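Input: a single structure, listed below in C-alpha cells.
Only a single protein chain was left out; the remaining protein chains are all shown in position.
For reference, chains read A and B in written order, and residue numbers begin at 1 within each chain.
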Amino acid sequence: MTQFLGTVAVLVWKDLKLEFRSRDILVSVLVFGLLVALLFSFALKPSPGEGARLAPAILWVALAFSGTITVTRTFVREQEQGGLEGLLLTPASRDAIFLGKALTSFLFMLAVEAVLLPAFSALLAAPLLSAGIAVTAVLATLGFATLGTLFSAIAVQTRSREIMLPVLFFPIILPLLIGAVESSAHALSGGGFSRWLPLMGVFDALFLVLCPWAFGAIMEE
Amino acid sequence: MDFTLLQSQAAPENMPYLAAAFVLTGAVLLGYALFMAWRANSLAREIRASSPSTELPRSRE
Partner (left out) sequence: MSSDAVTARISPAKPLGQTTRWLGLLALVLTLADLYLIFLVAPADAVLGQVQRIFYIHVPMAVLSFLAFFLVFVGSLVFLMRRTPRWDRLAHAATEIGVVLVTLALLTGIIWARPVWGVWWTWEPRLTTTLILWLIYVACLMVRAYAPSRSRGAVYAAVVGIIGFADVPIVYYSVQWWRSIHPAPVVGPLAEAGALEPIMLAIFLFSLAAFLVVFLYLLLQRIAVRRLEDQAAGVRLASGGQASPGAP
C-alpha cells in the first residue's frame, strides 16, 4: 500500500515538475477561464444586482471548459512524446498510473480555481469565497478529474479527439455539474452546505472505484 | 380541468400529430430492418466473392 502511494506520488511529482518548468497548462487554462467569464458578461450583460444570480452558472461553465482542457493537456503531453508507452513499461501498476494522472489534473484544476474564484467574485460582484463553495469545488473537481482522465485516455486515441472528449464527457458528468451549480447557488444565497454535496460525494466515490478499473481495461490492448 | 381546454385537446387538428408519430415510428423501424437485411445480403455476397477459388465451383454450378 505505501509502495503504491509512493508510486502515485512519484508520478504526480514528475508532472508537477514538468509544469513548474513549462507552465503551459496552468497559464493557458487560467487565461481561457477568464475569457469564458468575459464572454458571458458580454453575452448576458448582467446588471449590478444580477451578478450573484448568474455567478454559479458562469463559474461552472467556465470551470467545465477549462477543466476539459486541463485533463486533455495532461494526457496529450504524455502521449505526444511516447511517454505513456514508457510509463506502461515501468513496474507501476495501471491503477497507480491512473490515480497519478487524475491527481495531477485535480491539483492543476484546484490551482486554477484558487485564482478564478476570487477573480470571478470581483468581476461578478458575488461572494464566491465561502466554505460551502469551497467544499462544492473540491467535490466537483474530484469527479471531474477522475472521469476526465479516463475519457481523455480514450479520446486521445480516437480520430477527431478534440470533439470526442466533450461529447463523451459532458453527458456523463452532467449530474456533477448540476450539483455544483445548485450547490453554489445555495451557498451564495447564504444557505451554507446543500443537500447536493452528498450526491456529489456518491458520484465521486462511484467513479473513483469504476474509472481505475476501466482504465486498466483500456490499457490492456 | 377547464372545459375549453378539454375541447381544444380533443379537437380534430390533433390528428396530424397522431399520424406523424405513427408514420415516423413505422418508417424508422421498417427502414432499419430493411437496411439490415440488405446489408446482410451484400456482406454475404462480398464474403462469398472473396473466398478462395476452391469454394467457387460449388456455389456457382
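Criterion: a residue touches a chain if its C-beta (ideal position, glycine included) is under 8 Å from a C-beta of that chain, and two chains touch if they have at least 3 such contacts.
What you are looking at is a predicted structure, and each value in this text was computed from that prediction instead of being measured.
Listed here are the chain B residues that touch the chain not shown: 1, 6, 9-15, 17-18, 20-22, 24-25, 28-29, 32-33, 36-37, 39-52, 55, 59. For chain A, the residues touching the chain absent from view are 147, 150, 154, 157-160, 164, 167-168, 170-172, 174-175, 178-179, 182, 195-196, 199, 202-203, 206-207, 210-211, 214, 217-218, 220-221.
Definition applied: only the chains that are shown with their structure count from here on.
Mean C-alpha positions place chain A and chain B at a centre distance of 42 Å.
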